[in-house]
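All protein chains but one are shown in place.
Let's look at chain A:
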Amino acid sequence: MSHNRSAPAEDVLKVAGKCKGADGPSASSVLKGAQNAWDMLSDEQSRKHINTGSADLNNILGGGIHCKEVTEIGGVPGIGKTQLGIQLAINVQIPLEYGGLGGKAVYIDTEGSFMVERVYQIAEGCISDILEYFPYCHEKAPSGQKRLKPESFLADIYYFRICSYTEQIAVINYLEKFLEEHKDVRIVIIDSVTFHFRQDFDDMALRTRVLSGLSLKLMKLAKAHNLAVVLLNQVTTKFMEGSFQLTLALGDSWSHSCTNRLILYWNGKERYAYLDKSPSLPVASAPYAVTGKGVRDAVSSSCKRVRVT
């Protein structure tokens, strides 16, 4: 199970020998493949985040969606989960010279909500924004301009359509091999994890076990291949403290299985995102909007931000 978890032992030793801490024990002398937090810190600080399209949203997420972490995004139908998912699949491809990651995306669609026309629109919107921010680059680098076509953005999304939970499990198992072959994938989006698991499941204990197994696999993929995993989840009602409240689907055990959780909700007529769980960031919320170009800042947010800070 763990054969590709770490580099060969000699390499690890070599690396660890170089970065021995001040007076702490060298990490690999205690555990093979372990790292000390000092090295991890510099590694983390050099890492780039995936832009969500909205500056406010990036702000509460600490710069965007983090690689090597599993982020769950949940919300009521129509709030823009899929929009955000598609936006991330496009934004991960923003070339390095424009401040992006220049990676590719894997999109696992369980509900059939991946609309190619919409993806094309979002890709166009993304390109026009890039050209707006970097007009000089556009003129200077003809090679860069050649790449910036919506078609090429679409070509770099690997799309899987899943029709049952068995297929979903199979695809996640297959991903390990797939990612081994496609090293430039930086994000895996599953839209949504929930759909097939909400029906035809009699044995709920079995469902819990299968799901927790899946989440561990996704964690492992995220860490081993340095990519972000984004899981979209639906909501359900739960009876709590005498009233029905909306919570994310798949139950309490599943709620532990992500690194970060972002909840999207309506506040009056505005869309808001709430960072519900994160190991490194405080809880916070921010407005955002879904426009023709994709996910962007809410229009009226500029005056609000002034008031808050």
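Note that in this section contacts are C-beta pairs under 8 Å (C-beta built on N, C-alpha and C of every residue); 3 or more make two chains touch, one makes a residue touch a chain; residues count from 1.
Here, contacts and distances are computed from a predicted model.
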{"item": "Chain excluded from display, named as in UniProt, from \"RNA polymerase B\", \"DNA replication licensing factor MCM4\", \"Mitotic checkpoint protein BUB3\" or \"RecA family profile 1 domain-containing protein\"", "value": "\"RecA family profile 1 domain-containing protein\""}
{"item": "Residue among A:K48, A:H182 or A:K220 touching the omitted chain", "value": "A:K220"}
{"item": "Contact residue for the chain not shown (choose from A:V70, A:A89, A:I127 or A:V290)", "value": "A:V70"}
{"item": "Chain A residues that touch the omitted chain in the full complex", "value": "1-2, 5, 21-25, 27, 29-41, 43-45, 68-70, 205-206, 208-210, 212-213, 215-217, 219-220, 222-223, 251-253, 255-259, 261, 276-277, 279-280, 282-283"}
